[in-house]
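Here the complex is missing a single protein chain, while all its other protein chains stay put.
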Amino acid sequence: MDFFAHLITGFGTALTPINLLYCFIGVLLGTVIGLLPGLGSATGVALLLPLTLNLSPITALIMLAGIYYGAQYGATITSVLIATPGDSASVVTAIDGYPMARQGRAGPALAIGAVSSFVSGIISLILLMALAPFFASLALHFGPPEICALIVLGFTSIVGFSGTSRTKGLAMASLGVAITTIGLDPQSGSARFTFGFINLFGGIGFLPVVIGLFAVAEVLHQVRSGKVEPIRTRFRDMILKREDWRRCRTTILGSGLLGFFIGVLPGAGATLASFLGYDLARHFSKHKDEFGKGAIEGVAAPEAANSAAVNGAFVPTLTLGIPGSGTTAVLLGAFIVFGIQPGPLLFTNEPDLVWGLMCSFFIGSVILLLLNLPLVPVFASLLRFRYALIYPCILFLSFIGAYAIENRMWGVWLTLAFGIIGYFMKRYEYPTAPLILGIVLGGMFEKTLIQTSSMGGGDLAIFLNRPIAMVLFALAALILYGPRLVRLFVRLGHKGQDSFSK
Amino acid sequence: MTTTKNRKSFLKTGSAIAMACALGSVTLANSAHAQESSWSPSQQVSMVVPFKPGGGSDTFGRAATSGMEEVRNNIDISVQNIVGGSGAVGYSTLLQRQDNPHYLLASETGAAIILPLMNDVPYSWEKLTPIAEVAEDHTMIIVANESPYKSISDLVDAAKESQVNIAISGKGSPASLAFKLIEKDQDVSFNRVVFESGSANNAALLGGDVAAAGANPGEAIELIKASKVRALTIFKETRFQKSPLADIPTIAEAGIDVDVTPTLQFRGIIAAPGLSEAQKTYWENAIKAWSKTESYKTYIDNNYLTPKIRTGDEFAEFLAKQHNTISPLLKDTD
Partner (left out) sequence: MKPRGDYVGALILVAIGAAFSTLSIDYCVLGEEARISPGFVPFIAGLLLVAFGAMIGWETWKSRVHVTTNPTGEDTGPETETDKQARHNTTKSVALIFGLLLIAVILSPILGFLLTFSILVFAILAVVEREHFWFSLVISLSIGLLAWLIFYQLMGIRLPLGIIAPLIGG
């Protein structure tokens, strides 16, 4: 069969010693970069691109893909250990990963992160290899109205991230959306809420907000609470138990598939995937009340979703030359630097390269797992240090990261400001995740809404002619009002039979 | 010894010793002086790229950086992506480097000319020091392969009868201006749907959400080769030499007689304000020397650009011409 012949040539390319070596170096460097706050995979790939220019194209691309993978996992490590997501896609991981770490369960949290990334990564790679053209044509049916509906669906997950007060969650999400409108609007080309300050033209970047709200605010909060003890755990508490795995199996599969599909859609990305993957897991979990307080599924779900989304993003990238995420956009740039034109003909013109690259994703995933599982106890042991020694270093790295995002002091100022805002938010129990969600979704929501409106010549009734969008809206309504309706029916049903029992 | 080389040796050996050596050689290199101009850089040079890594500006900035390092062996240029506000932040940073010859910027039409026309920003190209134009990119109008429109006049006729959706990236993008030229010449109007990038335009076109889109040759070439899209016209005075781009009629051939200057996207180098003649000459010569190398040709070919070297006043004249032709078009759009 054609497919297997390609697979064999692919593995033949990926398994040469030199490519294996560079894949390994890439994964290692990527992990280091991912560990640093603010430096996600896109920045990592872009910054290390010049180092690969002397390599052959396939080796270089394999190394860059390794960086992509490594950075994803590196970001997970800091999310779990110190609530400092390295990039946007691992914000959700911190919601349950960090409480787990504070309960002395950093080991299982990191391990399930690695395992669920690996499992969903492999499943999604198989989908990518076998069915890429099919998914790509499916993705093209998602125009602006459909993506807009998907984002509305994404907004329904605010409720799940709101913690104690739903109103506060909704308020924070609205604030997030409002924040995204600051700056030069690339669509209309007009500057909004900039008041003549050139720094505001660039808007309020997502990453400085994340670093401020999570890393800096968490440090200040912990210093105030003043009772952070070093966490001493026995080795056997650091490894993943059979029970943990059983709880996460279906979650990984479900969130992984969802993540893959969201990744395939142009522009939706791994961050949205991780939020929706988490929410999906919460809806179907038997331990709903543990979410946000250290549920292991709460780590497995976003990790499975975001690594599947990373692979999903390669579908439009490799089949059409249309990047599915920020990082694949950078990788496409790298293709061109190496004289390879990404486009629909890539599979036919450069089969060795494409299949070699996809097979190296497999190998990269394996290397990542082999590299990181044994290191889990080592990373988890970092928490044994006194907090007084850790937090100055967290602050140091956070602020350098904030500078490195856009190479200017503005990011540093924003980080400081949001650190303070985040500190007071924590103190008065305003949830941070909805604010992040608002910022992630706000820009995309506005963009697709305006596009939909222009497509209809001002008439939003265009939504009615888009069946996929209508299904997504219906789903959103079901998520919001479904539980209430079910309860209503159950109550009505009970009323007739025995009104005493409850 | 350049930074890139430093970093490579760092990667290879990972040892502190190699780094110490590398640092030593940087200091040595600085004491040596350039041969042909009375001025040469005395410290590390920054190439400001006002857009994110991975895009066209970034590719250009990095190509020009390694190109100039190739032809001037004792300079050390580092690329800095200073991102934000569709380029406004990077240009404003350059503006603050008054008289500093160690700052260059990878420039293009959008942020250099169009953005200051549309918004109140502190910089304009006149306040900076134009060094050289390096290449030109052209705007094409593309439709999906199965589209009923076979020529620009088909598209124009359709727009006369009903709403025709077109995809552009940004209200002031070269593609938007290209459609504007057609609209003015033919007295029609297209319904603009704004997307964030060329590849998003392509996705919308392939998904059937819009009837036509603007694109650069580099953005559309692979889709054209794969028979997924067709180009109706290109805003260029003469046709491309090589197939399949050579098959695309120019806008004049399509029967629309307009000046294509506003739709061109130049790629060039701009420096901080207040450079001396000697400093300007140094950078102009470096670009000219790069343009004779194989790596320049590779950059042009890989990105389907048109080679175009204009330096100094000639470049400034071109900028002024583009400024003056774009300005009235933008006023019409509002």
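Each chain carries a letter (A and B) given by its place in the written order, and its residues are counted from 1.
We adopt the following convention: a residue touches a chain if its C-beta (ideal position, glycine included) is under 8 Å from a C-beta of that chain, and two chains touch if they have at least 3 such contacts.
Bear in mind that the values here come from a model prediction, so they are computed numbers and not experimental data.
The hidden chain makes contact, of the residues A:16, A:56, A:156 or A:174, with A:174.
Checked against the full complex, the one of A:192, A:241 or A:287 touching the unshown chain is A:192.
Which of A:48, A:64, A:136 or A:304 touches the hidden chain is settled by the complete complex: it is A:48. Summarising the interface, chain A meets the missing chain with residues 29, 32-33, 36, 39, 47-48, 50, 165, 167-168, 170-171, 174-175, 177-178, 181, 185, 187-188, 190, 192-193, 216, 219-220, 223-226, 388-389, 391-393, 395-397, 399-400, 403-404, 407, 409, 412-413, 416, 419-420, 423-424, 427-430, 442, 445-446, 449-450, 453-454, 457-460.
Residue positions on chain B in contact with the hidden chain: 3-4, 6-7, 10-11, 19, 23, 26-27, 30, 43-44, 46, 78-80, in rising order.
Criterion: only the chains that are shown with their structure count from here on.
Here the spacing of chain A and chain B, counted between their Cα centres, is 31 Å. Contacts from chain A toward chain B in the complex involve residues 25, 42-43, 45-47, 49-51, 53-54, 140-144, 183-184, 186-191, 196, 198-199, 201-203, 205, 266-267, 316, 320-323, 326, 329-334, 336-337, 339, 341-346, 406-408, 410, 447, 450-451, 454-455, 457.
Within the complex, the chain B residues that touch chain A are 4, 7-8, 11, 52-55, 58-59, 62-63, 66, 79-86, 88-89, 92-93, 114-115, 118-122, 163, 165, 170-172, 191-196, 199-200, 202-204, 206-210, 218, 221-223, 225-226, 228, 298, 302-303.
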